[in-house]
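Removed: one protein chain of the complex. Kept in place: all other protein chains.
So, chain A:
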Amino acid sequence: MIQAFALLLAFQLAGETLRVALHLPVPGPVLGMALLLIWLVARGGPGDDLRHTSGTLLQHLSLMFVPAGTGVMLHVGRLADEAWPIAIALVVSTVLGLAATGLTLHVLTRQGREASR
């Protein structure tokens, strides 16, 4: 478990280094994810230890958002002042984003499935 955790941290560190060195707009952990994916392809897949540790962490992905989410208390004033524009913009744009993405992919892959028949 410690071995797998060290590996994840090492890839995060590599991603972070890459971001700073090349002035990339993407966060270190996302680059680390891409690097680990390349490494997994090269190695033919994760070992049991890495698979198990990652599974445990991902199962509790929700937990990792709690500290930042609690920061909502810092912005109560602004949220109250602009409650309606914020609520409507968040809800409508998220619904539109979900629908646009889901429908586009659904339609394109259905055509693909039919064409391959």
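To be clear about the criterion, a contact is a pair of C-beta atoms (placed from the backbone, for glycine too) under 8 Å apart; a residue touches a chain by one contact, two chains touch by 3 or more; residues count from 1.
Following the convention adopted for this analysis, contacts and distances are computed from a predicted model.
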{"item": "Listed names \"Hydrogenase\", \"Peptide ABC transporter substrate-binding protein\", \"Phosphoribosylformylglycinamidine synthase subunit PurS\" or \"LrgB family protein\", with the criterion being the UniProt name of the chain not displayed", "value": "\"LrgB family protein\""}
{"item": "Contact partner of the left-out chain, one of A:Ile2, A:Leu22 or A:Leu63", "value": "A:Leu63"}
{"item": "Hidden partner interface residues of chain A, rising order", "value": "5, 8-9, 11-12, 15, 25-30, 32-34, 36-37, 40-41, 45-46, 50-51, 53-55, 57-75, 78-79, 82, 84-86, 88-106, 108-109, 112"}
